[in-house]
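Selected chains from the complex are presented in situ; the others are not included.
Order of writing sets the labels: A and B. Residues in every chain begin at 1.
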Amino acid sequence: MQQPSPETRLRLYADMVRARYFEKRAYDLFLQGLLKGTTHLGLGQEAVAAGFAAAMRSDDMTFCTYRGHNHTLLRGAPMDALMGELLGRENGICGGKGGSMHLTDVAKGAMGSYAIVGAHLPVAAGAAWAAQVRDTGQVSVCFFGDGTTNIGAFHEAVNMAAVWSLPVVFVCENNLYMEYTPIDEVTPVEHPAADRAPAYGLDGIIVDGNDVDAVYEVAQRVLSRARDGAGPSLVEAKTYRHGGHSRADPGKYRPDEEVAEWMARDPIVLYRTRLEEFGIQPDELDRIETAATAEVDEATEVSKSAPAPGPDTLMTNVWADGGSAWRN
Amino acid sequence: MAELTYRDAVARGIAQEMERDPSVVLIGEDVAKAGGVFKTTAGLLERFGPERVRDTPISEEAITGMIMGAAMNGLRPIGELMFSDFLATCWDIVANQIAKTRYMTDGQVSLPLVIRTANGGGARFGGQHSQSLENWAMAVPGLKVVAPSTPADVVGLLAGAIRDPDPVVFFEHKALFAGKGEVPDGEIVDALGTARVLREAPDITIVALAAMVPKALEAAAELAEHGIGAEVIDLRSLVPLDTATLFASVSKTSRLATVEENPRLAGWGAEIASIVTEEMFWDLDGPIVRVTTPHIPLPAADELEDLAIPSVERIVDTVRRTMA
């Protein structure tokens, strides 16, 4: 596998920064009461999304969870339409029907954010199966959390993918917690995904999920493997969320030292340091950050001033004919 | 025109569509090499090959999840659930994912898929392999619900379901598999949401579905001997629902009986009765009566199962009582 090129390095940095700033803004808007309902941030986990997105082909497919803002954004979904969706505005990527937990941009290969744990693993496998049957060379990449490895759908999907040798990559973002419960209190193995891989005839792959280069390297490897017809992979990326599980959860159930240790390994800070060591000029990195701020500001403004979805849209798009009629 | 069993009509319907459209594929437990446990998919593997007709592990969430994902990426997949009771083992995928995805993505995602499944009682299989669950599917917005009563309808409605751009749950009735009927030659495609008036008569409308249709017809014949003219409608699909045909009939007869195999509470009969009560109240000459399986799990012993599922006798009695 290649080391990332200088351009890729800058993209990886920019992607992480864009995701970070976008989600920080989402959090602010939540606290201001402009983002209703709930929101699950991937702050601190950006390297996983960035590393994979950079390695994927444009027609590859991403399946993610409620904690999927990073993934959807970094596949190329327009930031303003994502922000609009979070705010429940007409310009939302799903017209306000989806909300924070359900971002989808099919045109960009962001095939949906699924809010019921485990359900999207077989769906991702199915998209890969279609790629196999249609011989399109696409790979389906499916992100989920450590807690998800204990639900039945995980087992069925990974098994089926292995038996049919499907071009799908399952990526467990192990952030050590399923909501408020530490994963090791509810799992009898140390590595909830990697230690299960042999149960499906797969290798257990563990990667430092806060090192974007490492993620990018693994991503290239497992994507090639899938594209070459060698079947699925199950990757466990060790990472950590900076904040709580959702909404305003302060995450107090986590030991201070643990939080401090991981905050010190912020993937963006780590990567900035590395890039500077590689000789990239600080002001080039600063410019990336400034641009990201501008992009977030713009997306926020556009969305805040967008109208609410029209009342007529309530009854549209239940069916392919655009409507919702169940009778004549 | 050939005589075909309902069972063979399933394979014929699938073959017709697989022939026409290379994106149609079929997966399920024992559907390929074994030709299905009810032999409804016999011959398809041989004809269309292992890439398009494929056996799966016992993983209903994977089966339904995979056809969903495949439908998102260019296929028109059919997934078989061996028994409709197993809908429960993948209900999240069916009711929370497949049904809701088009709406939640505001139309970005189309799911042209069909879930075929063997439904209904009468085979003495006991409570976990005999349920009529069409009402479960009807209660979930975003699912179309089809249940044919004849071999010809199996072919036509299956083709209609496969071509439909929306997800369809297609209930094949176990008690009808062995029955035969005429099936026209050539391609047959039926529109979903078209009920069929199978018997015209002036006094009361009886609506039925799947295995209840022949019973309703038999009951109507008996009722005629008692001087009651019962019109019989085969709904064929619950979603979309052909209320036009229903209303036309009730406005003529002013009376309605529903005959459903699902258990009593919140069944499709209740929905139909409620629609008619709300919209045709002033046309009604008497109460709407529902003949249903009682609100109990199904027993295995033949005498008990026969008592549980609506019988011709029970339909006749119920209608006579309400017309008295």
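The rule is simple: a residue touches a chain if its C-beta (ideal position, glycine included) is under 8 Å from a C-beta of that chain, and two chains touch if they have at least 3 such contacts.
The structure presented is a predicted model; accordingly, all values stated were derived computationally and were not measured.
Engineer: Each distinct protein chain appears once in the view. How many of each does the complete structure file actually contain?
Structural biologist: The complex described by this file is made up as A x2, B x2.
Heads up, the rule we're going with is that only the chains that are shown with their structure count from here on.
Engineer: Would you kindly tell me how far, in whole Å, the mean C-alpha position of chain B lies from that of chain A?
Structural biologist: Going by mean C-alpha positions, chain A sits 39 Å from chain B.
Engineer: Give every residue of chain B touching chain A within the complex, in rising order.
Structural biologist: My answer: residues 23, 25, 51-52, 54, 56-57, 59-62, 64-75, 77, 92-93, 96-97, 101-110, 112, 141-142, 164-166, 193, 239-244, 275.
Engineer: Would you tell me which residues of chain A are touching chain B in their complex?
Structural biologist: 61, 63, 94-95, 97-98, 102, 104-107, 111-112, 114, 116, 119-131, 133-134, 136, 138, 140, 152-153, 156-157, 159-160, 163-164, 313, 316-320, 322, 324-328
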